[in-house]
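The block that comes next holds chain A.
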Amino acid sequence: MNSGIPLQYFLVLASIMFFAGVYGFLTRRNLITILMSVELILNSVNINFLAFNRYLYPHKLEGMFFSIFIIAVAASEAAVAIAIIINIYRRFTTINVEDVNEMKY
Partner candidate 1 sequence: MDKIQLGELIKSIAPEAELKEGNQFLEATVPPSSLYQLAKQLREKEEAQFDFLFCLSGVDYGSDLGVVYHLRSTLFDHAVVLKTRTSDREHPQLDSVTDIWQTAEFHEREVFDLLGIKFKNHPDLRRLFLDNSWGFPLRKDYVDDINIVTK
Partner candidate 2 sequence: MNNEWLILFFLVGASFVGLVLIFSGIVAPKSTNPQKFEPYECGIPTEGVTWLQFNVGYYLFAILFLVFDVETVLVFPWAVVMKETGLAAFIEILIFFFILGLGLIYAWKKHALIWE
Partner candidate 3 sequence: MKREEFEDNESLDLLNASGTNILLTTIDDVINWGRKNSLWPLTFATRCCGIEMMAAGAARHDFARFGMEVYRASPRQADVIVVAGTIVHKMAPVLKRLYDEMSEPKYVVAMGACAISGGPFFLNSYSVVKGVEHVIPVDVYVPGCPPRPEALLYGMLQLQRLIETQTIKSRKARNESHDYK
Partner candidate 4 sequence: MRSIINYLKEIIFGVWSLLKGMKVTGSYFFRPGTIITQKYPSNRKDLVMFERFKGEVVMPHNEKNEHKCTGCGICELNCPNGTIEIISKTIVTEDGKKKRAIDKHIYRLSMCTFCALCVKTCPSNALAFSQKFEHAVFNRALLIKQLNKPGSQLMKGVE
């Protein structure tokens, strides 16, 4: 079923995604987009986990469970992060990182 697709392809794909996330994380100034970049990074990691699991240890489920837990953690992280973001917005009416920095006396 996964014949013809070497494992490396998945890893390359994941690393492109990872570094796109990193790029976004570095350049973006909007808190929500930063969060989105983080989600990208987490996803690329998930792909890696699953690819390794499928290709190298197909008789086990570690990679998969790891991914599930990563997703669950990501969800709670996103919930808290967005609560914080929204609170910042309510306070400063902006979610720009730099503006928020300036307001921090």
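Keep in mind that, in the parts below, a contact is a pair of C-beta atoms (placed from the backbone, for glycine too) under 8 Å apart; a residue touches a chain by one contact, two chains touch by 3 or more; residues count from 1.
On the choice of candidates, all candidates are chains of the complex that A comes from, given by their letters.
Predicted, not measured: the structure shown is a model, and the values here were computed from it.
Asks: Looking at the complex, which candidate is in contact with chain A: 1, 2, 3 or 4?
Replies: Selected candidate: 2.
Asks: In the complex formed with candidate 2, which residues of chain A make contact?
Replies: The contact residues of chain A facing candidate 2 are 1, 68, 71-72, 75-76, 78-79, 82-83, 86, 89-90.
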